[in-house]
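Input: one structure, supplied below.
Removed from the display is one protein chain of the complex; every other protein chain stays in position.
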Amino acid sequence: MIIVCKPLVSEEKIDGLISLLNEQGIQTHKSTGLMSTVIGLVGDTSKVDIESLEALDITDKVRRVSEPYKLANRKFHNEPTVVDVNGAKIGGKYFSIIAGPCSVESEEQVVSCAKAIKAAGGTFLRGGAFKPRTSPYVFRGLKEKGLELLLIAKQETGLPIVTEIMSLEHMHLFDDVDVIQVGARNMQNFELLSELGKCGKPILLKRGLANTIEEWLMSAEYIMSGGNADVILCERGIRTFETATRNTLDISAVPVLRQITHLPIVIDPSHATGKSALIHPLCKASVAVGGDGLMIEVHPQPEKALCDGAQSITPQQFASIVDDVRALCNIENKIL
Amino acid sequence: MIIVCKPLVSEEKIDGLISLLNEQGIQTHKSTGLMSTVIGLVGDTSKVDIESLEALDITDKVRRVSEPYKLANRKFHNEPTVVDVNGAKIGGKYFSIIAGPCSVESEEQVVSCAKAIKAAGGTFLRGGAFKPRTSPYVFRGLKEKGLELLLIAKQETGLPIVTEIMSLEHMHLFDDVDVIQVGARNMQNFELLSELGKCGKPILLKRGLANTIEEWLMSAEYIMSGGNADVILCERGIRTFETATRNTLDISAVPVLRQITHLPIVIDPSHATGKSALIHPLCKASVAVGGDGLMIEVHPQPEKALCDGAQSITPQQFASIVDDVRALCNIENKIL
Amino acid sequence: MIIVCKPLVSEEKIDGLISLLNEQGIQTHKSTGLMSTVIGLVGDTSKVDIESLEALDITDKVRRVSEPYKLANRKFHNEPTVVDVNGAKIGGKYFSIIAGPCSVESEEQVVSCAKAIKAAGGTFLRGGAFKPRTSPYVFRGLKEKGLELLLIAKQETGLPIVTEIMSLEHMHLFDDVDVIQVGARNMQNFELLSELGKCGKPILLKRGLANTIEEWLMSAEYIMSGGNADVILCERGIRTFETATRNTLDISAVPVLRQITHLPIVIDPSHATGKSALIHPLCKASVAVGGDGLMIEVHPQPEKALCDGAQSITPQQFASIVDDVRALCNIENKIL
Partner (left out) sequence: MIIVCKPLVSEEKIDGLISLLNEQGIQTHKSTGLMSTVIGLVGDTSKVDIESLEALDITDKVRRVSEPYKLANRKFHNEPTVVDVNGAKIGGKYFSIIAGPCSVESEEQVVSCAKAIKAAGGTFLRGGAFKPRTSPYVFRGLKEKGLELLLIAKQETGLPIVTEIMSLEHMHLFDDVDVIQVGARNMQNFELLSELGKCGKPILLKRGLANTIEEWLMSAEYIMSGGNADVILCERGIRTFETATRNTLDISAVPVLRQITHLPIVIDPSHATGKSALIHPLCKASVAVGGDGLMIEVHPQPEKALCDGAQSITPQQFASIVDDVRALCNIENKIL
């Protein structure tokens, strides 16, 4: 971390700040320029509060030069993390396809969907039991009943389950869920993240709509600092001025993350675009760019889906996507 | 709501959709153009799922023409809502100034701050006991202890308390709080909003970093549809590409909201900009633009603040702001 | 186009508007609902000024339902446009790789770079002679001299030239250039676009930093309406809140455009990200997502580049990229 002092600040004040920092166990280097003095902070600055430094009357700017995340940082853990869910693996050389309906609607729907996904080569079943909806007046999921139906589908197909938690209060209902999903709107629900750090289950952490990659890794850090190393990152689009797609899929996030973290990265083109016609090409791009997995909404009858039908694809389309993904995985030396 | 059908769709399919809609109690008007047919939906369409309609294979586009919010809508409630907290009023002709430290740190700090705010003319005391922080490694608030200290400050000054709730699980701790704040990151924590609809206390609902004005009103609608009509909206900046300020204060949101909702609107320039030097001019702009109140971070010693010091102002600066705000309130016929 | 009237507007006023529209040769359909009347405009509404309609005191909202672009619209021209530059083709089944230095610096630099590109399998040479730079104090290109050096490189290698025009006044210097590039900052320089519509050369039109896909197609329409059908669209990233990359590559734009336009689409990962380490994976994603070509910055010695060195790759890295792109083109049935 670097503190750039304002021009013409007295040496005395600068030395006062340096003493203050040293007292807190932070080593410093002072560099006096023509216009201003720069103080370099050495060592672990993850606990230094950048805003407090900026508030000082002698400070012009504070610039962080090392990353504030440690456990998620590739610098300290070079090997890719492979999350292993009863043999279904994500990360490193393992590619995974998580698929299923946006909302769980009925046993018939979720079981037939799971069978189709299994048959096509999908590796995880996803399905929403608790649904975050912008309006209080529309369908918000089958809740506990939805979780039960997912478990039936798991029994029928053997596919591990990924489903979203919306509140700490529901944690006890997730005992048999294989991977707990944190939705985009909860990416900075810090109380929830802290608790998930203790739950002993893999967490699929979606990126928030307006969150930077660094903030996303800091949220992963919340979970990991609680003792849970199995975090899967899921890029699902960010909010921009463009309205042709629901959000803008930030595909560059994949190679950016690859350089700075060891955590596996999954891409969700369904929520990113909100348009089923775009899913197939974006799935292919996700493999080619080096992703570790996909999350895709599949619905036996998308036109009858209770929510997010516009972004769902049919089991037939899904099978065709898996074929193309498999061909690309072969080129990329990924195991699907 | 308007459904634009794809070109060259058969009459039969269009009539099938119209029948389906009519069965759900929705009246329709069909308008056949040269290129495509348009179906107008009449009446209350707040429960119609726009995405399901978009998913139909005959649909090109769906456009909403009436607002999805009802209780927050000025069309159905023309008089401005005045939230009255033991005589401290926000909304209509009443202007309010909510001020206090970002984080509650000690009894001495919060009480001295509260006294200074009271003396300067502030009308509410704010202070964070539970603090959402991006990093798991920094100070996250005094929690229960912080709430206790706020209540002491309330006793000493008579100022009603505004403080943030971060999780449903803490609800029982907020019994003596006057106004419960929902932070930007929780604006779409729908489980929390639903619960706050039943709590019987005024809610200050901050706008999410990447949320539209319509989504914000839908979150107000969540609270209101639970039976709680006392929602105060708080604009606190949105996330854009500009980095000169922490966020971009969307001041136009105030007159936009004034046209479409009856709820009071408060502006928080501290979080919007993250820079104390910008607070004073933005407070003045907030009155002139027609806001109902301000939320300002004040700290006896901003340079020693444990968090967000960069955006805090001193009690002296605060008093000067209140003077200017009062002068502008007189021009605007607002009672401070 | 649909005009939603305000509630409770008199029939007389609505009929007045309808008469006005009819006088302008626009057919209308009136649909009277419970809350408001909707007027549908039928036929070619591309000359209707949406803002003028919105200004009427009886108008609540105006919604466009058909695209404002005609010549670029796939609805009226279903076959993909193939731009043929002396046998080098972009579009349809032809994939192209446009590569070269950000700035032309010397004959040695550009010729050696062109030879390396040719040897590796690149199909066009790009290089900046006129450089748009944010600061007036840094290198702004060799200008005329730069164009001369590009032509020498073309003679040496046979690679057609793509280079940027910054001002109408330089048009006469571009006689021997094969493809004229319009930079992101000039995407809405309408005077320039109009003139390029008459120049008889293919135009590579970069997307503006903050322009929607629709605005981009409207700029293509400017060129096409002047009589020039050879427009190549180039996605090069949009401006968002994310700072990990210089811009955010909007890869979804490729399949979105594929549905609505017949024009070829090229992707420039160099400018989109500003980071050479991200180019290779994004090139692969660009083929997999269905793009028609790539634009890549290659520099013999990136660390000595006068501008944009951070995003340049070496000829060796480029050769490796071309190999991977070729393998993916085979899968995609594209001819490189």
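Note that the chains take the letters A, B and C in the order they are written out, and that residue 1 is the start of every chain.
The rule is simple: a residue touches a chain if its C-beta (ideal position, glycine included) is under 8 Å from a C-beta of that chain, and two chains touch if they have at least 3 such contacts.
Everything numeric here is computed off the predicted structure, so don't read it as measured data.
Residue in contact with the omitted chain (choice from B:53, B:98, B:149 or B:249): B:249.
Taking the complete complex into account, C:186 is the one of C:37, C:157, C:186 or C:286 that touches the chain left out. Touching the omitted chain from chain B are residues 210, 212-214, 238, 240-245, 248-256, 258-259, 269, 272-273, 277-278, 281-282, 284-290, 327-328, 331. Although one chain is hidden here, its contacts on chain A can still be listed: residues 2, 4, 7, 27, 29, 31-36, 38, 40, 42-43, 60-61, 63, 65-66, 75, 239-241, 243.
Contact between chain C and the unshown chain involves residues 46-47, 49, 51-52, 54-57, 68, 132-140, 166-169, 185-186, 188-194, 208-210, 215, 218, 221-222, 225, 239, 274, 276, 302-312.
Keep this in mind: only the chains that are shown with their structure count from here on.
At the interface between chain A and chain C, two copies of one sequence, more than half of the residue numbers in use are shared by both copies. Between the Cα centres of chain B and chain C there is a gap of 39 Å. One simple way to say how far apart two chains are is to compare their mean CA positions; for chain A and chain B this gives 26 Å.
In this assembly, the C-alpha centroid of chain A lies 31 Å from the C-alpha centroid of chain C.
Annotation for chain C: residues 240-241, 243 touch two or more other chains.
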